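With one protein chain withheld, the remaining protein chains of the complex are depicted in position.
Chain nomenclature is as follows: A and B, assigned in order of appearance, with residue numbering initiated at 1 for each chain independently.
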Amino acid sequence: MLDILSLLDITFFLLAALGALVGIIFGAIPGMTATMAVAVCLPLTYALGLHHGLALLLGLYVGGISGGMVPAVLLNIPGTPSSITTTFDGYPMAQRGEGERALRVCVVASVVGGLVSAAILFLFAPLLAEFSIKFSYVEKFLIILLALTVIASMSRNMLVGIFSGVLGIWLSLIGTYSISDGGNGKTRLMFDFLEPYLFEGFSLLPVLIGIFGIATILLEAEQGVKSGLSGKEIKIGKGGGFSFGIFRGRLTNLVRSSFIGTFVGMLPGVGGSAASVLAYTQEKNLSRDSSEMGKGAPQGLIASESANNALTGGALIPLLSLGIPGDSTTAVLIGAFTLQGIQVGPLFIPENADTWYVMMTALVFANGVMFFLMFYAIKHIAKVVLVPKYILYPIIVMMCVVGAYAINYGIMFDVWTLLIFGVLGYLIQKVGLEVAPLIIGFILGGQAEVYFVKSLESFGGYSIFFTKSPIAVVLWALIAASVTFSVVMGLKSHAKRRLETSQ
Amino acid sequence: MESGLTSLFSVSIDFETSHLFFPRIIHWLMGGLFALILVLRVLPFFAAVRRGERTLPILGESMDKYRFFGSLALIAAYFYLMAVVGNLFPYTGYGFLSVSIVFVFLMSLMYMHTRTRRKVVTAAINAVVAPSLAWFILAKLFQITLP
Partner (left out) sequence: MSMPNVPKTLGVSVLMAGMAFGSAAAMAADGPLRGNVRVVIGSTSTGGDTYQNSSIVVDALAEKLDLNMKVDAVGASSAFRFLDRDPRGNTLMIFHDQSYLGYLYGVEGYDNIFEKYTIGPTVAINPGNAYLVPKDSPYENLDQVIAAVGDGEEVRVAIQPGGVSEIGFSALKNAIAIEHPGMEDNLVAVNTGSQADKNQQLFDDQADLINGTVQANEQYTRLPADDQKAMRFVWLTARQGTIEQAPEDGLGQTSREQLLEYVEPNVTVTMGDENFTFDKEFFFLYNKDMDPAIVDQIDEALGEIYAEGEIQEVQKNSFFIPNFKPSDEAAEYLENKMSVYEGVIENIQ
């Protein structure tokens, strides 16, 4: 243990803190992601050495994932794809003037999620890695299907919501059936002349910030950008109404969502946004009263943010115990190891015990730093909504451009995607389709296809989805429960509405 | 095939055309749902429009045409010119920097309802500082490629 302590010097902690800070800034800028933060700082780690480098990168990772909550709550633009579900309840709260309160809930949920997943990683990594390889294409497809069932329960009108979701899936299929997923690399759902632009389809991030950011600005422009301020007067100080009491009775949610986040993060390829969507679905299904979710309920924020931060520990599990990244950020982290000539794989932890403890320290420390930085800076961050719209909006557009252009390392079509989906987002809201189901369909559509088609290719029949394994049966039970729940809820609210109109 | 049930569920996917398998399912789903929506929602809606109870979206609503189409045009010009100017100074980010300054300022002016001297000066300062800061931090410090 003493050798490890000698590795942990002041520089180490400073770098982890710096990483968390820079990560938060990256995450808070719409379009800049944790992955990007880690990627741009990767070359620095060569000079820093392995342990210092890891401190910086893990700080960036934790900070980047957390920072996404800020624009999600205040501007209704998910800063990172995984904070999509944060917008559902965060923005309504911000509109009610509770932006600061919402952010505090998010920060607390985030740090709990991060720490729970770090603990799980530390205690059970090899064991869970063993479990994660029991998930073949079939089980992964069912996980995605389970996450997709949220569409039914979150839409205002179930038929319209499901249609929007399917439309989202359709949009995600445009482009090639990618070879890197084992597809045949052929393009579909487009005209030949579009191939130079749409070969790889629409990228997720530009679609997200287009449909949320640009579309919001267009809707405002249509109204003439009326008020000078972008939000109602936010309640600053004690009036903000945050107390840890909000979490009373929410402990189950917090723990459940953290576990879901860790677990989804752990499945290679599934990770990322599916984690928060799944946690949100489960909270919606399992909580005693979920009628306020989507209208500004703290429980939605808790589910979303604790799950998306729990992703960090979860995604590190397959990385460190199988050598396989759990999400796109950890895929970049592999680079940090190979740069130093260290291979990650099933023997990484036993053979590099020092590095392993160092990483755990950095992870826990970065979560702590993130918490203090955000919790106390929120008061100032939340004032963003006090900036006049004529100043704020042009800057949002500009930052969206930067993010969209940079996400795939400099592709101009991604910037045009912003405009395309900005206009599309405007139109679908105008004709009464629903944005949230569409975007969830878009996020999960690509994976749904690969896992579905590959399952059938491997096993040659639909029956495999039911008979593959006990895990599959459990997942079906969850899916059935989720669907039943949303149908019952749908009928209830329908009856309620009818009652109201008849009165 | 072992039994009737198994063969009923069995499917074989030709790798060469496997890229069309899933989209086909989605098309059927979309088509079915669309037909349902057409019957249950769209037709009643149009009937309501004809009776004058509802108005058509977009067309039937009042809108600030100047700001709406102005925003669209400005954003389109912004994206287009950024690439064009950027191409003159390859991979320096100057295209982004210069066009952003102009764009941010023009959009600010457009969204302002009353143009006081103070507001315009604030907008101008913002238009210079914000893009420069973004450019400096991202393109220079972090070496991110910008147009």
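Note that in this section a contact is a pair of C-beta atoms (placed from the backbone, for glycine too) under 8 Å apart; a residue touches a chain by one contact, two chains touch by 3 or more.
Please read these numbers as outputs of a predicted model, since none were measured by experiment.
Visitor: Which residue among B:Met82, B:Leu97 or B:Ala134 touches the omitted chain?
Guide: Spelled out, the listed residue whose C-beta touches the missing chain is B:Leu97.
Visitor: Have a look at A:Leu44, A:Leu286 or A:Ile334 and name the one touching the chain we're not showing.
Guide: A:Ile334
Visitor: For the chain left out of this view, which of A:Gly224, A:Pro346, A:Gly368 or A:Gly432 touches it?
Guide: Looking across A:Gly224, A:Pro346, A:Gly368 or A:Gly432, the contact with the absent chain belongs to A:Pro346.
Visitor: For chain A, which residues reach the chain that was dropped from this view?
Guide: Interface residues of chain A facing the absent chain: 39, 42-43, 130, 133, 136-137, 176, 178-187, 196, 199-200, 268-269, 318, 322-325, 331-335, 338-339, 341, 343-348, 408-411, 450, 454, 457-458.
Visitor: By the contact criterion defined above, which parts of chain B meet the unshown chain? Give residue numbers in ascending order.
Guide: Interface residues of chain B facing the absent chain: 15, 85, 89-92, 94, 97-98, 101-102, 105-106, 109, 115, 120, 124, 127-128, 143, 145.
The rule is simple: only the chains that are shown with their structure count from here on.
Visitor: I'd like the Å distance between the centres of chain A and chain B, where a centre is the mean of that chain's Cα atoms.
Guide: Distance between chain centres: 20 Å.
Visitor: What does chain A use to touch chain B in their complex?
Guide: Residues of chain A touching chain B: 36, 40-41, 157, 159-160, 162-163, 166-167, 169-170, 173, 176-177, 183-189, 214, 217-218, 221-225, 228, 389-391, 393-395, 397-399, 401-402, 405-406, 409-410, 412, 415-416, 418-419, 422-423, 427, 430-432, 448-449, 452-453, 456-457, 460-463.
Visitor: Looking at the complex, which residues from chain B come into contact with chain A?
Guide: Those residues of chain B that touch chain A are 5-6, 9-13, 15-16, 18-23, 26-27, 29-30, 33-34, 36-37, 40-41, 57-58, 63-64, 67-68, 70-72, 75-76, 78-79, 82-83, 96, 100, 103-105, 107-113, 119, 122-123, 126-127, 130-131, 134, 138, 142-147.
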